[in-house]
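The structure under discussion appears below in the form of structure tokens.
Heads up, one of the protein chains got dropped from this complex, but the rest are sitting where they should.
The block that comes next holds subunit A.
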Amino acid sequence: MEIDIITFGKISEIIPNGIMSFAAVTDTDELKAILEQRYPQLAGIKYKLALNKTLIQENKPVTDGVTVAIMPPFSGG
């Protein structure tokens, strides 16, 4: 299955923006685990996921073709 991954800030330097292929991902918890396995640096960073432009506050099902944004906090001003 394919997921459109959109990354922001420092996370763009770890995970490239664009369509990413996965064997099978059923939900966002599983997606997080796979991403942190593929990109170990992600595990050490605070980030928040949004699924199809809505923040993920609890585990949500993931289907083929969804868009997942990975956002870190910014502090600069």
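What we mean here is this: a residue touches a chain if its C-beta (ideal position, glycine included) is under 8 Å from a C-beta of that chain, and two chains touch if they have at least 3 such contacts; residues count from 1.
Here is the rule we go by: contacts and distances are computed from a predicted model.
Among the names given as "Pyruvate dehydrogenase E1 component subunit alpha", "Molybdopterin-synthase adenylyltransferase", "Phosphate transport system permease protein PstA" or "ABC transporter substrate-binding protein", UniProt records the absent chain under the name "Molybdopterin-synthase adenylyltransferase". Subunit A meets the missing chain through residues 6, 8-10, 40-41, 43-46, 48, 50, 53-55, 57-58, 69, 71-77.
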